[in-house]
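Every protein chain except one is present and positioned as in the full complex.
Lettered A and B in written order, each chain numbered from 1.
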Amino acid sequence: MTHRRDFLKLTGAAALGAALPLDLLAATPLTVGFIYVGARDDFGYNQSHAQAAAMIKKMPGIKVIEEEKVPETVAVQKTMEAMIMQDGASLIFPTSFGYFDPHVLKIAEKYPKVRLAHCGGLWTQGKHPLNVGSFFGYIEECEYLSGIVAGHMSKSKKLAFIAAKPIPQVLRNINAFTLGAQSVNPAITTHVIFTGDWSLPVKEAEAANSLIDQGCDVITCHVDGPKVIVETAEKRGIMTCGYHASQAALAPKGYLTGAEWNWVTPYTEIVKATLEGKPMINFLRGGLKDNFVKMSPYGAVVSAAAKKKAEDIKAQMLAGKFQIFSGPIKDNKGAVVIPAGTTLVQTDVTLEKMNYLVAGVVGQV
Amino acid sequence: MTPTRRLAIRLGISATPLLPTLCALSGTLLLFVLFLALQGRPAGEACSLIFEGAFGSSFAWQNTLQRAAPLLLTALCVALPARVGLIVIGGEGALAMGGLAAAVLPSWLPPWSPWLMLPAMAAAAMIAGGVWIALCGALRQWRGVNETISSLLLSYLAIAIFKHLVEGPLRDPASLNKPSTLPLPDAYLINPLPGMEVHWGLVWGGLACLAAWVFLRHSVSGFAMAIVGGNVRTARLVGLPVNRLLLLACAMGGAAAGLAGMFEVAAVHGSANSALLAGYGFSGILVAFAARQNPLAIIVCAIVIGGVEASGSLLQRRLDLPDATTLVLQGLLFCNLLAWEAISGRLAALKLRWQETTPNTALPASEASHV
Partner (left out) sequence: MSESEFITLLLALFAGAIRVGTPFLFVSLGECITEKGGRVNLGLEGILVCGAMTGYAVSYFSGSAWLGVLAAGCSGLLLGTLHGLVCSLPRVNDIAFGIALMLLGTGLAFFLGKPFIQPQAAMLPSINLGGWSSNLQLQHALQINALFLLGVVLALLLQWGMAGTRWGLALRLVGDHAETARALGYRVNTIRIAATACGGFLAAVGGAYLSLYYPGSWNEGLSSGQGLMAVALVIFARWQPLRCLGAALLFGAAGALGPALQAVGITSGYYLFNAAPYALTLLIMILTCRPDRTLGNAPGELSLTR
């Protein structure tokens, strides 16, 4: 009896081994490390990464270790080293922008066999080591669509945007949102308040109230945890557009749509490349078309006209036929930042240096 | 009296200063284990992981020492003013000012050799930090403003000024998504110690603690400061320049914190940005109180606290405990250390009694009373 069972086991294992790539069966599971700068369930940036990490966990042959609330100091270097040395991680995702220089770079030089896939960094050929990669999504495409919906739904023609800091990634979002709204009605203005840091709940609530007092009736934001802003807006009966992850559960009445990350797409690509022994993907960017970002489902209040317009543009984006930043575009001080006839495609590096707010945005960089 | 009994009493006398600390440590451990056990978390494993994460391997030691390096200096920011009887908790602000000064100095000066520039950066950082804390001392002496609150408020203000300058006028235009000052040229970056991964800030921090201890113990000013801290009226009666001593103590403390900022900028970040504000100033408060304001003990306590923080990473990954676990442990430690101070009064009486029963025992030099 035992002989037959053993025989069956052996043949079963052999069949399985023949089906999968041989090195996957022979190797120990790939340990992938995720490092978050804040709390994993903040309904925002970190949650978007944690949700994708949870999906990666389900992949066969993958073991996931996570650490949250790691500040952008030597602590993250030590965390990465600990993951490599104590847990045997061979692929690490440091998800906060500030980790890149110098922390990720230092660890990359020290451990050339370990792959470090950083979110949001700007990997440059020749300047940065080959085992580092940076990936990001062109979420401003979703912001543009959010802007279209907001532009349709807004009655006061005043939109509100609460942002943390005036850095290029944030400015791109503000500008895309405004341009989207202005494509519906060129007279729409966006009022911006910078809170100064990525997570300041009292300031964010104050900013939301201030902007609503100003007459804005749609709010969106770019902070690490949009929960406070969305809840404050919902309490005052104002419509919201979400960011990072879906906050629809927080605002059943006022949620229009939102720009969400879909990190599982770049994660899967990078993890697969590691599993299959392919070279490290150094520079990975993608937008709606590549499924790096996605839109939240439309809320109940969104009008049919708004949905139609947004879907039209979305279809164009998916077909690769729509560019947000095509001239002439003026900034809110009157200067021309993108001349007529010029179109900056998403991958254009000039966009990564954005330092202006387009006309129609009330606020200063 | 038999020699063994005499020896036992001598040991007992020399051990009495340690007893409150030992009680505090065991009390902390007990409460921590109880806290975890009541929630169904693996308490024993947590304790062993804390030890492993702090001191269990050479990697752990590197981690611990790396985290202890800034704490050595920021703890001095609390310990030195404590000598004159002040409780100053504004080390974070002094660190920010010092780091900023050190980061922008090279862009204002011609490209000197590192042997000139690094001391200049250190001096700038120490002056910036020193002035900031001396301000607290001055406010206390000339306006009677409580230094604990004023140092904290000034710390918040320093952080606001730091952020405003770093992201505004002093910002490096090329630092887009992570606003920073101009990056320091490679020549001015501080290397790690040979054979280790910890930067030279550890050595200089240790030296600063040693220098502080020598200063406080063996110099006239240090002794004068102790008198001021013990009883201001007596100090004034004796004719000591109380105001000057107070300001000096504050300035020295602030200079230490500013120096910590400079090391963080030059050895870790390469420029000044908001990642510099990592709470080292606040951890330094804990280290100083744990060491009972003794600069030598600060070296030990900084390593212990650094170790606790280093182990947090392991606790998260292995036991899925939240990062706040180390915060709870530190809070319990701090509370216990202060509470068990209460028995040191009783112990002093006991010590006196023992000393009286053995009149021929050579008394060890008694330590100056701590804050």
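Here, a residue touches a chain if its C-beta (ideal position, glycine included) is under 8 Å from a C-beta of that chain, and two chains touch if they have at least 3 such contacts.
For clarity, every value in this text was computed on a predicted model and none was experimentally measured.
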item	value
Residue among B:63, B:313 or B:330 that touches the chain left out of view	B:330
Hidden partner chain, touching residue among B:141, B:221 or B:355	B:141
Omitted-chain contact residue, chosen from A:187, A:202 or A:340	A:202
Contacts of chain B with the absent chain, listed as residue ranges	87, 89, 139-146, 148-150, 152-154, 156-157, 160-161, 163-164, 167-168, 285-286, 289, 322-325, 327-332, 334-335, 337-339, 341-342, 344-345, 371
Missing-chain contacts mapped onto chain A	39, 41-43, 47, 191-196, 199-207, 209-215, 225, 227-228, 231-232, 235-236, 249-250, 362-364
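Here is the rule we use: only the chains that are shown with their structure count from here on.
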item	value
CA centroid of chain A to CA centroid of chain B, Å	39
Footprint of chain A on chain B - complex, ascending	59, 63, 66-67, 163, 167, 176-179, 264, 268-270, 273-276, 278-279, 310, 313-314, 316-317, 323
Partner chain B, residues of chain A touching it in the complex	65-75, 78-79, 81-83, 85-87, 97-98, 100-102, 120, 165, 167-169, 196-197, 352-353, 355
